[in-house]
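Worksheet: the structure to be examined is printed underneath.
Omission of a single protein chain aside, the complex is shown with its protein chains in their original locations.
For chain A:
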Amino acid sequence: MTQSPPRPRPRDDGEATTPPPFAVTPEVDGDTAVDREPAPGRLHPLRRDGDLLLTGRAEFLDDIALPGLLHAAVLRSPHAHARVLRVDATAARQARGVRAVLAPEDADAQAAPLPAFFEPSIVGGKTSTFRILAGTKVTYVGEAVAAVAAETLADAEAALELIEVEYEVLPAVVDAEDALAPGAPLVFGEWGDNLLAVFPFAEGDAAAAVAAAPHRLSGELHTQRHHTAPMETRGYIASWDRAGRLTFWGSTQNPHPLRTNLSTVLGLPEDRIRVIATRLGGGFGHKFNGYAEEPLVCLLARAAGGPVKWVETRADALLVGAREFSHRFTVGYDDTGRILGIQDRVVGNIGALGSWGGWSMTFPAGMTFPGPYKVADYDIQSHAVVTNKAPWNGARGYGKETACLALERMVDLIAAERGLDPADVRRVNFIPEDEFPFWTAAKHLDSGNYAGALDKVLALSDYRGLRARQERARAGGRLFGIGLAFELTPEGGDFAGSFVRGYDTSTVRVYPSGAVTVLTGVTSPGTGNETSIAHLVASELGIPSEQVSVVQGDTDTCPYGFGNFTSRSLATGGAAAVLAAREIRDRMSGAAAALLDCAADDLRFADGNVTCVTVPTSSLSFAEVAETVYRRGLAAPGLDQPLLEVTRVDLPHNFHHVPDEQGRFSAYPSYPYSAHVAVVEVDAETGVVDLFEFHAVDDCGNVVSPRFVEGQLYGAISMGIGGALWEHQPYTTDGQPVATQFKHYLTPRAGDLPAIRLDSQHTPSPFTLLGTKGAGESGVGGGLAACVNAVNDALAPLGATAHHLPLNPPNVLAAIDAATNPGGAR
């Protein structure tokens, strides 16, 4: 979408303030408690459109009101697994207000199968063919079977009831281990089993190392199905003009790939489709493209002869799954807690495969091992298992959070078994600071000072003081728990062969008035990266941020890009914009050198002016240089480059797609990390967990906008806490999803969260233009693991372990009962 134009900020002194080339955060920026005067040039850029958002005037998809807009409703399968024998929509076509009805055969006649967001066969997985509407078989409750467009949403929903669908119900399988058992119902009959893929990540000889270790322990961990619950659900609008050109507005993270998919599915040349990604009220992977409703609204709009809007209901949003993992692990270690070998069988219950991309989270779930630790021998087998639950889509954390949870539980279990402090066990296992870049089986780690971040969070939380408080509380019989977690968060992934790529493209354009526009292929899920990109470009050109507008998400305007995922925006589109701005500056330097009779190398771009440093009175405003280039370019001596528009591509320069002689490769280039401390008290009689302190230290390299990074951490940690303690989409044994509203699916509210205290450390990446690393996902795994560790630490005096998430009161009390009353009734 087009961001609102920049608005000049009133200034007292009438002079523009110029930010530095980029604001590498001084350490003091991490301390939110300090009320500091921003140093000159260290201003955090003001959030663009913050006023619109705060006053409720920002436009989201559901605010778009086209003349004659029709409304779509989708008929969904009530069965987890069934053959579709007959779909009769005759009566619905006659219903009040109905303008179009689509049955599976209608959609099949007009559209090709849906392209996969991530095609599993690229990585050797099984696959299937997915249609917009399921006409032969449904594999989960909620799969789309028919659709209606009508003059009102009420009419569209009412007409759904008139569509007759005859099903032959088939046995369903909802548990991953059940799905792997011989004789299980097959989600896809042609596969012969329910195993989509197994991803192995191994180095050395884990079995031998574990067997030879002085000590070993084994365990199981189970994470419940939970997802990201964006405040704004998905929505799409399609409108065809009289010439047959399609305009599509989508609450989506990937406008260009979405356009490519629409072209494929609808058989329409790509240049006849315009996709506009609207402002997002949260993305988190939930709004990756690849959903059936995307082409569906286009078909409905064409059939109805008018624009059609579809907005996902909360119940529909809660269908989209993620994060249901189990771990069965064995770890070997020595007396000091040093890990000698890890074996982990990871199983992801990915639901039914669809065209959505979330199944691929089973890849980083294994790849992230062994996290921040130096372990010579490990063997991680990550399984993607299909069941008759709805498919997964992407979910912030992207499987890395489950690796963090498993590793951090292992470390704490080792510490408990050895009688060591969990912080010390982490310390002896960290990859040393001087060994970066560091190779593991599938990661080339860029840089890190892990011990530094741990020390910092221990200081921030007064860890020694906490342990003393714990001792006193335990003496009083209270269940007081402290949980540490150290999270490594691979970011910026590149999956060649898909449209999930590691590079992106930006154009910088300077107008005669000196106004600057950045057009970029990266989009914002609502986090504010447009503000940061404008700030970066303004810094390069020595002009105020307000003079730079950023356009994202409009495929007619922006260069082809891959949108928003894996915390990639600044290291790809942002870096590309900086490179483009530098080239623009070079061109303008050439012109200014001629105009000011000054060597180009002696020109300084600052405060909105281009000044000759050797003759400070010799100066032109940035706008004067731009206007002169337009008016006199190719006509005056030295003004021989009149094109003030540059497009560049950039990426983090740390991809290793071709395996080396040891078979090692790295699809992720950037490795931020964070250290966390959670403090809880558990009510032994009710199982209620009170989380009352949370501290975290984050290192995502250089930081452009400290407040935005903090915002990401608050959100990610809260998401991790929600997954640890409450969020759950339960299914019945016959495959019915139970949570259909926020009264069933409990996300944390402000009152459930402690004041999260943050500090930061900055270890630049040597592989990105600006030294940045990704900053959008750190905290999900840390929040999750720190809470789970804290609850288990609290339960330690009872001898209880709580390894079945969420750790809500019933599950915690069950864990207590299992330890204190084994074999007892419950």
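FYI, a contact is a pair of C-beta atoms (placed from the backbone, for glycine too) under 8 Å apart; a residue touches a chain by one contact, two chains touch by 3 or more; residues count from 1.
Everything that follows uses one rule, which is that contacts and distances are computed from a predicted model.
Peer 1: Just go with whichever of "Isoquinoline 1-oxidoreductase beta subunit", "Carbon-monoxide dehydrogenase medium subunit", "Cytochrome c" or "ABC transporter ATP-binding protein" UniProt uses as the name of the absent chain.
Peer 2: UniProt protein name of the non-displayed chain: "Carbon-monoxide dehydrogenase medium subunit".
Peer 1: In the complete assembly, which of A:52, A:85, A:154 or A:496 touches the absent chain?
Peer 2: Answer from the full complex: A:154 touches the omitted chain.
Peer 1: Given the contact definition stated above, which residue among A:347, A:696, A:769 or A:813 touches the chain not shown here?
Peer 2: Touches the omitted chain: A:813.
Peer 1: Tell me which of A:207, A:636 or A:688 is the one touching the absent chain.
Peer 2: Only one of A:207, A:636 or A:688 touches the chain omitted from view, namely A:688.
Peer 1: Can you say which of A:497, A:730 or A:799 touches the chain missing from this structure?
Peer 2: A:730
Peer 1: Can you list, in ascending order, the chain A residues touching the missing chain?
Peer 2: These residues of chain A touch the chain that is not shown: 152-155, 157-158, 161, 315, 685-688, 725-726, 730, 738-744, 746-749, 751-752, 808-810, 813, 826.
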